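Pasting a structure here, questions to come.
Of the protein chains in this complex, all but one are displayed in their positions.
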Amino acid sequence: MNRRQERGITTRDVVLVALFAAIIVALGLVPPITVGIVPVPITLQTLGVMLAGAVLGPVRGALACGLVVLLTAVGLPVLAGGRGGLGVFAGPTGGYLVGWIPGALVTGLMVKYWAAKLTRGWAKAGAVLAACVAGGIVVVYALGIPWLSVSSGLPLREAALGGMVFVPGDLIKAVAAALVAHGVARSYSMELK
Amino acid sequence: MTAPAGPAPGAAPGERPSAAEAPAPVIELHGVSVGYDGRTVLSGLDLRLAERRIGVIGQNGSGKSTLARLLNGLVVPDEGRVLVDGRDTRTDGRRVRSEVGFVFQNPDNQIVFPIVAEDMAFGLKNLGLPKKEIPGRVAEALESFGIGHLAERHSHLLSGGEKQLVALASVMVMRPRTVVFDEPTTLLDLRNRNRIRDAVDAMAPAAVVVTHDLELVSGYDRVLVVHEGGIAFDGAPGEAVAWYREHCS
Amino acid sequence: MTAPAGPAPGAAPGERPSAAEAPAPVIELHGVSVGYDGRTVLSGLDLRLAERRIGVIGQNGSGKSTLARLLNGLVVPDEGRVLVDGRDTRTDGRRVRSEVGFVFQNPDNQIVFPIVAEDMAFGLKNLGLPKKEIPGRVAEALESFGIGHLAERHSHLLSGGEKQLVALASVMVMRPRTVVFDEPTTLLDLRNRNRIRDAVDAMAPAAVVVTHDLELVSGYDRVLVVHEGGIAFDGAPGEAVAWYREHCS
């Protein structure tokens, strides 16, 4: 091995994290849709969150999402529809946004320690899909819905029901993320980290 | 290096008359102006392109790529019209693109699937070709460039020259009548550049080649120099290159 | 175009003797082999580089970029050692890189900050320069390439030629004693290529230039041809280019 090796986080890791955060931000340039009674945009950025975990791995994936969250906090318009600023955290979608970080982490962990170890094509594809659903949907909602309820005064049950509006879209995104991750893995082999 | 053996690239048997015999489509620009964000890049262009080998040269940012993209409707004019055999690129873009292929500078952009043959098949599926015809067409296109052995290889792991040949094959497999090239040899060494040059020279469809490699266009039928929003020179290769060297270096 | 007015790029007053007078560092390769994933790319290389202008040519994939990256420790050998003025790139990489600058082929990937002046400052901060000295050094380096007006511009909005000049300036601002270039002109037109060529010719530090542009190296002191894992030819530009044309096209 002749590439310089470093212990801990390398320059390349920092770059990968930043470029993936850039992809998540760029996915926000696709205009978001707002539907239904819950005022949370349907955004392609969650696809980027699932992909960050599945392609980069748990730590780097979570860091990529963390970087997007940090940029939001310092007032850059990095979220879908050009939104940003501290107000987002106070608003009804703040919980989802923060949930992206553990979401990518969980997706990454499941891909790294489970899906990547499977050898049969179908089993592996299914495992990656499950990882995207678990991290990108279950974990993100686990933070998003309680905060929606707190910030809006809606009872948890109603907030959860409202949150279900996103399930169909997010399931489609999970399938897309699994297909993309599979395609990327076939073209470019990278250790998950 | 000479043209690869076997059938002339793109000149496939059956169905359509061999492109070598079919005349190149006539591309006409009528009063075409284009700009980005309000800044005009090309203005008031009138052109009629019917030669089999046309070169386009000019400075960085002069509008060569924009001109190339106009020819198959990837860019539509702000004013004026572009017609390919009479079909307007604005209203008939998809149809025009099936006649006018496009090979880009960076072959990485073109690769969708990791395996060469899969990637080539993908384009054909999108044309709606019956499934069982696809493998034959793919093999034929690869053979015609002498790269049949690459069919099962990983596209992203090919060398620069091989990738560019695959990109060319993946456009040729769709049997366009004209192929537009936007700097197809910039990333290549002498040998690969010559391979691409020979492949372009030997292929049946007409070609419009945008390039900074002034040697490449030396045998062409016609060379355009794009400069300051228009075609500043239009004529034989020798004179065009001389004009360009004098005014743009 | 002639060398830009003002101080010769990199030859700044004070601190260090002007690089024009300082001799180029001696770079030595002793029995160097490198490979990727078990495939050997260069093997058993012994070289001593001390000339002021050295060209490196060779086919796609022959190992030119790998050789270039060995010179400043971006790649370290699997076997053997690379010494820059006696310092091993393996153990003293950072120090070596402060003496041996590197300009890459694609300026899009080497400008890492959104604003030009910020990008120029990056290298200086890494050298540990006091904050208040930085703006002066940055302005001086930009001026020396005649691009002072670009300081506050957004990197992504520059033209290809401007980007490559900024990339060069952001390396020169660190006052390296040698600069390694990996195909600095491939993406440029005639005019921008000449601008880069002249900037390289005029600059004070020594230069090792990897290129497919055979004209570029015509006035150099020494040209290496990389071929089949080694240096197949090493000598004057004319002969090197002739050898390359004969064996590699």
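Going by the order they are written in, the chains are A, B and C; count residues from 1 in each one.
The working rule: a residue touches a chain if its C-beta (ideal position, glycine included) is under 8 Å from a C-beta of that chain, and two chains touch if they have at least 3 such contacts.
In this section, contacts and distances are computed from a predicted model.
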item: Choices "Oligopeptide transport system permease protein OppB", "Energy-coupling factor transporter transmembrane protein EcfT", "Cytochrome c oxidase subunit 2" or "ATPase" - which one is the UniProt name of the chain not shown; value: "Energy-coupling factor transporter transmembrane protein EcfT"
item: In the full complex, displayed partners of the excluded chain; value: A, B, C
item: Selected residue (touches chain absent from view) among A:L97, A:L154, A:A174 or A:L192; value: A:L154
item: Which residue of C:S62, C:S155 or C:T211 touches the chain not shown here; value: C:S155
item: Chain not shown: contacting residue from A:L86, A:V138 or A:M164; value: A:L86
item: Touch criterion as defined above, residue of C:T89, C:Q164 or C:T211 at the omitted chain; value: C:T89
item: Touch list for chain B against the chain that is not drawn; value: 69, 72, 74, 94, 97-98, 101-102, 104, 106, 108-113, 122-123, 126-127, 156, 170-171, 174
item: Missing-chain contacts mapped onto chain C; value: 69, 72-74, 76, 78, 89-91, 93-94, 97-98, 101-102, 104, 106, 108-114, 118, 122-123, 125-128, 154-156, 170-171, 174
item: Where the unshown chain meets chain A, residue by residue; value: 1-2, 4-12, 14-23, 25-26, 29, 34, 37-39, 44, 47, 51, 55, 67-68, 70-71, 73-78, 81-92, 150-155, 158, 162, 176, 179-180, 183-184, 187-188, 190
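By definition in this document, only the chains that are shown with their structure count from here on.
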item: For chain B paired with chain C, centre-to-centre distance based on mean C-alpha positions, whole Å; value: 34
item: Of all residues in chain A, the ones touching two or more other chains; value: none
item: Touching residues (chain side chain B, partner chain C) in the complex; value: 58-61, 159-161, 186-194, 212, 214, 244-245, 248-249
item: In the complex, chain B residues that touch chain A; value: 111, 113-114, 154-156
item: Contact footprint of chain B on chain A as seen in their complex; value: 183, 186-188
